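Dropping the structure in here first, questions after.
Not every chain is included here, but those present sit where they belong.
Which chain is which? They are A and B, in the order written, and residues in each are numbered from 1.
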Amino acid sequence: MRFQRFADRYIARLESGEQTIETLTKFLGSEGIEFANISAAGAVSHVRLGYWNAQSREYEFRDFDEQLEVVSFQGNSALKDDAPFLHLHGVFARRDFSVVAGHIKEARVHPTLEIWLRSERVPVRRAHDATSGLDLLDLPKWNA
Amino acid sequence: MRFQRFADRYIARLESGEQTIETLTKFLGSEGIEFANISAAGAVSHVRLGYWNAQSREYEFRDFDEQLEVVSFQGNSALKDDAPFLHLHGVFARRDFSVVAGHIKEARVHPTLEIWLRSERVPVRRAHDATSGLDLLDLPKWNA
């Protein structure tokens, strides 16, 4: 991984063979980033996508072992049990320009993934939500 | 809805059952936000998508009543008749990892939608464009 920092923003590049979630999580911990908004463009040779089933309240995963363009990549990193935890969704384009898409469980970069990251100085945490079974952002309630 | 503010930026979370456009529009009005760039990731149980037909110059809408991952969500809020008006496009992933996509007319969140919002202090307005029949961003012309 390579990166350049501009105050609270970063442009980073993952290199061929690097695992996106694993590498980014280590990087966020190393930089002490407690909240970041993230987007990216590039390509991968494998992605494991998830779909949250509202009936079972569990993720269903599928692996795509092919060269794919990363055509959308959005999400954030917040703290779960005091460590950075990524929540990223993506769209991946095939050779015929059709797509597969979902929650990004993991993705192996090839040959490059250009990541834009904006950090905040204020920590944001995730807390377990019993209804959904998910770890949701623990934010103050809006009193509309 | 829940949110945290960082100077001119916000991380917000819509909760299960909330209507995205309706709730965000109220929130932007309440915060007095006159322009914002917006992105998001999460999931919905319903979305009403639009396609602008260049021949008829009218939107065609279709409802999708199913649990979908929000895999891309981009756009902005500007002023139309002095009130916040959202222009958002999105991509939504199905259980088989295929997608439906278009202009977001409305979307019902389930179980969570994490929204990133960057506001500006300068108001940006929309003005009616007779040629397209749409309300376009009223910005100064670039003299190239």
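Going forward, a residue touches a chain if its C-beta (ideal position, glycine included) is under 8 Å from a C-beta of that chain, and two chains touch if they have at least 3 such contacts.
Quick caveat: nothing in here was measured; it's all calculated off a predicted structure.
Trainee: Count all the copies in this homomeric complex, not only the 2 that are shown.
Mentor: In total, this homomeric complex is made of 3 copies.
As a convention for this text, only the chains that are shown with their structure count from here on.
Trainee: Just give me the whole-number Å value for how far the CA centre of subunit A lies from that of subunit B.
Mentor: Taking the mean C-alpha position of each chain, the two centres sit 21 Å apart.
Trainee: Which subunit B residues qualify as touching subunit A in the complex?
Mentor: 1-4, 6, 9, 11-13, 16, 26-27, 30, 39-43, 45, 67, 69-74, 91, 93-95, 97-99, 110-112, 114, 116
Trainee: How about subunit A: which of its residues touch subunit B in the complex?
Mentor: Residue list for subunit A touching subunit B: 35, 37, 39, 49, 51-54, 60, 62, 64, 72, 74-76, 87-91, 99-103, 118, 120-122, 124, 129, 131-132, 134, 136-137, 139-142, 144.
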